[in-house]
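So, chain A:
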Amino acid sequence: MSGIRTSILSLAALLQMAGATSVLAASSEADFKAAFAAAEAANKEAGALRNQWTVTAAALAGAKKAAEKGDFDLATAQSKEAEALAKASIYQATSEKQAWKALEIR
Partner candidate 1 sequence: MASTIRVRATASGETTEVQALIQHPMDSGFVKDAKGEIIPPHFIRELTFEYDGKSVFVADWGAAVSKDPYVKFSFKGGKKGEDLKISWVDNQGQSDTTTAKIQ
Partner candidate 2 sequence: MNVRSAIHVASAAVFSATLALATLALTATPPATAADTIDPVADAKAFQKYFTTKFPKLKLEDFVNGPYSMDEGMHRQWEEKEQFPPYEFSLDMGKELFAKPFKNGKSFADCFANGGIGIRQNYPYFDEKEGKVVTLELALNRCREANGEAPFSYVKDEMAALTAYMAFTSRGKPFDIKIPNDPRALAAYQNGKQYFYTRRGQLNFSCATCHVQSPGERIRAEVLAPALGLLNAMPIYRSEWSGMGTISRRFTTCNSQIRGVPLEPQADEYRDLEYYLSYVSNGLPISGPGARP
């Protein structure tokens, strides 16, 4: 059982970290492009693990829309959030490789 608790704590920590970084200085288009590419890459990896989240796709779409309107602060922030969500879904997929057995009826 203890395995479960640590995995949930680190999952939460991951998301916390994402929230903090979005407050930094104004972002330029380059910042946005980098953040967006990183988020897409992470989400692609989650896809390979057959474990993407719908909210990641929503955050990516939001980021793209904000960028199209030229609001790169928002676009970068949302890209970072998308990346964090994608990373969380990757973490979930890998940790569940073993964790699922805890719930199994035997």
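For anyone wondering why these and not others, all candidates are chains of the complex that A comes from, given by their letters.
Here is the rule we go by: a residue touches a chain if its C-beta (ideal position, glycine included) is under 8 Å from a C-beta of that chain, and two chains touch if they have at least 3 such contacts; residues count from 1.
Since we're looking at a predicted model, the values are computed, not measured.
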| item | value |
| --- | --- |
| Of the listed candidates 1 or 2, the one touching chain A in this complex | 2 |
| Residue ranges of chain A in contact with candidate 2 within the complex | 1, 3, 11, 47, 50-55, 57, 85, 88-89, 92-93, 96, 98-106 |
